[in-house]
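A single protein chain has been omitted; all remaining protein chains appear in their positions.
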Amino acid sequence: MPDEPLYGAGLWHFGQFRDRYATDGYGPPVTTLEAIDRAGQVGDLSVVDINYPFNPADTDVDALQQRLRANGLRAIALTPEIYTRTFCRGGFTNPDPGIRRQAIELVSDAADLARRLGCDYVKLWPGQDGWDYPFQADYREIWKLSIDAVRELAQRHPDLRFAIEYKPREPRNRMTFSSAARTLLAIDEMEVPNVGILLDFGHSLYGLESPAEAAGMILARDKLYAIDVNDNFRGWDDDMVVGSVHLVETFEFFHTLQQAGWNGVWQLDQFPFREDHVEAARAGIDVMRTIWRALQILDVKALAEAQSRQDALAAQRIARSALLGAERGETR
Amino acid sequence: MPDEPLYGAGLWHFGQFRDRYATDGYGPPVTTLEAIDRAGQVGDLSVVDINYPFNPADTDVDALQQRLRANGLRAIALTPEIYTRTFCRGGFTNPDPGIRRQAIELVSDAADLARRLGCDYVKLWPGQDGWDYPFQADYREIWKLSIDAVRELAQRHPDLRFAIEYKPREPRNRMTFSSAARTLLAIDEMEVPNVGILLDFGHSLYGLESPAEAAGMILARDKLYAIDVNDNFRGWDDDMVVGSVHLVETFEFFHTLQQAGWNGVWQLDQFPFREDHVEAARAGIDVMRTIWRALQILDVKALAEAQSRQDALAAQRIARSALLGAERGETR
Amino acid sequence: MPDEPLYGAGLWHFGQFRDRYATDGYGPPVTTLEAIDRAGQVGDLSVVDINYPFNPADTDVDALQQRLRANGLRAIALTPEIYTRTFCRGGFTNPDPGIRRQAIELVSDAADLARRLGCDYVKLWPGQDGWDYPFQADYREIWKLSIDAVRELAQRHPDLRFAIEYKPREPRNRMTFSSAARTLLAIDEMEVPNVGILLDFGHSLYGLESPAEAAGMILARDKLYAIDVNDNFRGWDDDMVVGSVHLVETFEFFHTLQQAGWNGVWQLDQFPFREDHVEAARAGIDVMRTIWRALQILDVKALAEAQSRQDALAAQRIARSALLGAERGETR
Partner (left out) sequence: MPDEPLYGAGLWHFGQFRDRYATDGYGPPVTTLEAIDRAGQVGDLSVVDINYPFNPADTDVDALQQRLRANGLRAIALTPEIYTRTFCRGGFTNPDPGIRRQAIELVSDAADLARRLGCDYVKLWPGQDGWDYPFQADYREIWKLSIDAVRELAQRHPDLRFAIEYKPREPRNRMTFSSAARTLLAIDEMEVPNVGILLDFGHSLYGLESPAEAAGMILARDKLYAIDVNDNFRGWDDDMVVGSVHLVETFEFFHTLQQAGWNGVWQLDQFPFREDHVEAARAGIDVMRTIWRALQILDVKALAEAQSRQDALAAQRIARSALLGAERGETR
């Protein structure tokens, strides 16, 4: 039996959540170091994706590295926060060139630090880059600014990889990098070799994609740098625990990755607003483990044969049999 | 020509917005008194719906009353904040009976103050009452707790009116009072005379209702205590400026109110995250004024005749003609 | 171990499907008698819900009864087709009173026949009753006509039960009986004892309800006459095979029925446009059997305890454990 994948999580999973109603937060503030300790408590995490700047901003990098090691963790990525108040009218696409510059420099600083921390990639999630109202924006200009900023960053840090996490909307009503296909088109226009995609399963799901298909399209162009998993009700980025709603499609998603020989980290991006953060991570990993076991017993050959006939009933039966049999711990 | 309606706004329209990304807020903090001043600057607002507790909590009530008067405003309602950290796992339906009691008492305190301020109603928006995950809740228990709490409040304050603002979801993935019909069923079960509904146009729209139809159903049972208007893209409560997307259905909504002889306040519930708060309110009022003028020139008789034949083309033509002619300031 | 439920299906599951593109049908025409034979081939169906008029309309009733018996089937219900060309601008709510009368009489004829066939209920699915455009309809009139028609039918046939199948939309853009709560309000207004609800899982799902919760609300009022199951992607009534997308929520739905002691038929309403009709029914039954087994091993007490704390993680773990363990055929 092959080795289990490595599991990871966005460090924000262990931080304080707010929203526009519970403005005082779903729980007390959490420092970056405290969040690392919580991640360590999960017991099965190997890597974390860390928001930058740290909380507090003057957190010592060596102390952070040590704290990661003490918890058996590694920083797989940094996520520069180009979506806070300063950037609320846009990061890369802010109408103010000074703010755009600030966004690029913040990412560049994060890139320097990512290099020092030995990260696999810098994550770009330009959540404030897009538009809210019909007629508000010159869309071609927004597109161009988005592409130019990422290209500049990729060229300034040719030794690093930048992973764009696309998302249909939120916080902006519409985001520039909103789908796998749009992001691939943008990457084509950038003409740099070190920009790829982080596919968030939930974003894909509520963006009307079939996540497994979107993954396949990105893999075919060799641009799948990372993945995040979670779940939702297909209307919004609910960031629920993996598999709590869409077990079948989550299974299909990981099957696609496995068939392509992709061996990156299986990473959580959950927002357990009202749940214990450590237990929620354990629950997500528990589901991913079940899926991993299901992949071991999945009759891949029979499935491929059914798919060659586009036989939905047979394909579903084969998949369900593996999924529901995964608890038995069988191997083929 | 009849008098124009009174215009109002939720006071939060002029406060600080946060969300789960811009956790430092879309702009600096705003006190309740400062927000009142901003509301006053709009120039056309007569009433405001005020969050309770005030910000800061020890704001003097007399000072507040005076500040309202100084700005030509009146408190039409108080909205007790039963959705902050304390209540994040539920207000009326929290699994902890102590928190449930706290939620009821907070509303009761707000009711006492609403009486003192001469408000028209106390608004109930139990945004944390519902569920997030399949299997999480005993739905009948959640339903019963929601109803019992509102009934208790209505009975303790028989001289006041309580308006439930229903909403499909957010912050909970699913809310108890999620639609006009569900809320009417709940009110039936309460068997008290002083509970009604605040219909938020946007909530109705993204909840798959036809807002004008929902208003008609509530009006037929004499339970329409208040309305809020705004706009969205039908997938989420975007709280955009009135009429920025759905001019036609907003017009139909106000037409229904007018035909029923409803003469309450035309009230804004917009969240101008990235816009000037005062200008956004003026924009909303500007659109409502256009609609009000359109109502004056709408050929109500021809419309009713077209509707008796369910003639969509004729009805739309009549409505559009009034809407697009409203700028001319004609009267019939 | 308790007895397995009876399984049933809408007979249309075995007929010819059309849509607005494949206007020549997804396969050749199928008579009512042929469809009964196909239903018989499934092997596990006990009852069918039959469209009326039959195809062809002059199908002999005795021959039909015999054909049912020969296939081990019974007619659980008739579904009068009040949504074909004659009724395309409305059945109960058609602007033409003559057509409204025709719709009522067609249902009344179906009721007479249902009595003769020993059906459990007459199904009402007024799919053409609603509206398409803003401003098109006098909503209160549409509501009244819908209620009056059903009341009249219930009063003319006091010995029979009428089950309204609600649905958010399709073929009308918006339907009158669009949700559980709206239909319960309508039934209240009818003031007759023999009108209830057929809850279609898929309609509930894409209507933004939690199907288990909707079932609970209907059960609490003793109005759940029947259920249909299928699956979809939450945006439309895709009528896919049961459990192909939403295994967890389908399980929750049946758990709610079982806890309430509801012991009606587990009935399929699938549209296998491109699949073998008999095999698709078998697939649906196979999933329902898995769920039935999962119900036997579900730790109901632990689940209730978790729900009393609204503990999503624990409740999901308990449910998932039963679902994924169902293949082992364990009993508690």
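Worth a mention:
First chain written, first letter: the chains are A, B and C, and each begins at residue 1.
Rule of thumb we're sticking to: a residue touches a chain if its C-beta (ideal position, glycine included) is under 8 Å from a C-beta of that chain, and two chains touch if they have at least 3 such contacts.
Keep in mind that this is a model prediction, so the values were computed, not measured.
Within the complete assembly, A:D138 is the residue of A:E4, A:D138 or A:E191 that touches the hidden chain. Listed residues B:E4, B:E191 or B:E279: the one in touch with the omitted chain is B:E279.
The set of chain B residues touching the chain not shown comprises 233-235, 241, 243-249, 274-276, 279-280, 283, 286-287, 290, 312-313, 316-317, 320-321, 323-328. Looking at chain C, the residues touching the absent chain are 16-27, 83-85, 88-89, 127-128, 132-134, 169-171, 173, 233, 235-236, 238, 240-241, 244-245, 271, 273-274. By the touch rule set out above, chain A reaches the unshown chain at residues 89-90, 95, 131-141, 143, 168-169, 174, 178-179, 181-182, 184-185, 188, 207-208, 210, 212-213, 216-217, 220, 248-249, 252, 255-256, 303-304, 307-312, 315-316, 318-319.
Methods note: only the chains that are shown with their structure count from here on.
Of all residue numbers seen at the chain A-chain C contact, over half occur in both copies; the interface is built from largely matching residues. Superposing the C-alpha atoms of chain A onto those of chain B requires a rotation of 180 degrees, given to the nearest 5. Averaged C-alpha coordinates put the centre of chain A at 36 Å from the centre of chain B.
Residue positions of chain C touching 2 or more other chains: 248-249, 312, 316.
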